[in-house]
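In what follows, a single structure is set out as structure tokens and then discussed.
The complex appears here minus one protein chain, its other protein chains still in place.
Moving on to chain A:
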């Protein structure tokens, strides 16, 4: 029996409705069990779809509406290895998050689990679909579930504020995307991505560029690119730990995926080479995000916000891979995405354990209080090394593949520098926390009032020993993060998946049921030694920076750059004002800049 591609969406929806309908009468254990079982089933189904999509993409027409000639009547899923792989990753993270939160975490009278399941259904649909409007609908569904999950801890005003900023900025983003969709429909009269792609061809006029610009602005907001990133830190600071894991581990990356999907299925011939405007713009946005996020990460002392800024930095680095958009770069993007998802999820779970044990997320308040938590300390340190890409963690492998795609071009230097800065700054922040909290070195560090918020306990119970449902997900994330490095085929597999993703003509042929493309072979190989060298450099720089901040008294007064970076980036931090109106202003500014650049460079 083959699994229907509709099930990864339909099953969590059904389970969510079933739980929500009778949630008053169900015990917590039953609700948790149903949710976990559903996520696990989704994981298996998506993994099976991944293996099935390997030979040729699966095309699935809902309602049995096959295209008539060149015209697509209904909605179709087009499942390629990248889409199925991301659906698998989403299900995996959801499973870990639900295990982490089971039995003891505040669930808002059993509202939390159905919302999580709808979130999962939306993410699955988002990556599997081959229809532009369907993509938008799942984008909305994903956002709706995410807004609510973000505000789960309603007893405090802060979560509602964070959820509100998140909702406002992302709804503005949805308006941009919907406007872009309307422009694209006006230009082509089609909603299926393959049909739009074949109708647009290499058309490169104002309407097409404008439609593309509006479309991706919404996705740029979702992927937290500077200056659209402000909501992300606010949302992460207030969300429960498992929700943070999903936001950072997969939701932000799905914004990047949408840009990749939209660009390659519809606009590859019209916006891609020989036009370089898009490449340059995305490269700039990515580089700025990587550095800005890294600097803000190092200047932050609330652990969840710190990790959130690191996500902005890494999403920027991943955006640069999208900008290059060659099979090698996208293969690197895939490896990077997986490794980052695992590293960041592991760190968030570990932060959740800290919150559970020590009741705060503020670095100054946590000073030297984690010295007895050996196991948590090890997880945190490994997470930091993973962010810097130290083998066997695979981020550096992704960086290496991506930069190998730009050898001998001017982009190569920008790429290397941004990767190094992103890895160094984010790892330095994590190492600094490690030294202060777990080793008790140095002093409290600079006072940071914004980090000292009252944290409500997430869990209903107190225990001396960390329960297995909390540390096992963290440990698994750290272990899974090494898979692409230890599995020798991983690089060539991602090469094949990336080559599939980028072949617009093959995609269109498959959707129209014509010749199935032969399995692409990939001879991609990463230079492991170079990756090792780069990551060692990032780890060394990060550790040095962290040590310089922690032992700032030992550094000559004139050379205290590290503590300066840590304590007084006032104007950068003042932009993060927490006012939704400000964030919308920056969104408009970013859109105007982006649009001007795309139109002037055309």
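Here is the rule we use: a contact is a pair of C-beta atoms (placed from the backbone, for glycine too) under 8 Å apart; a residue touches a chain by one contact, two chains touch by 3 or more; residues count from 1.
Here is the rule we use: contacts and distances are computed from a predicted model.
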Candidate names "GMC family oxidoreductase", "Multisubunit sodium/proton antiporter MrpB subunit", "Copper chaperone PCu(A)C" or "Imidazole glycerol phosphate synthase subunit HisH"; UniProt protein name, chain not shown: "Multisubunit sodium/proton antiporter MrpB subunit"
Among A:178, A:207 or A:472, the residue in touch with the chain that has been omitted: A:207
Touch criterion as defined above, residue of A:46, A:123 or A:145 at the omitted chain: A:145
Option touching the unshown chain, where A:14, A:33 or A:439 are the choices: A:14
Among A:62, A:367 or A:551, residue touching the chain not depicted: A:62
Positions on chain A where the hidden chain makes contact: 4, 6, 9-10, 13-14, 16-18, 20-24, 60-65, 68, 71, 73-75, 108-109, 111-112, 114-115, 118, 121-122, 125, 131, 133-134, 137-138, 140-141, 144-145, 147-148, 151-152, 154-155, 160, 163, 179, 183, 185-190, 205-207, 209-211, 213-214, 577, 579, 581-582, 584-585, 588-589, 591-593, 595-596, 599
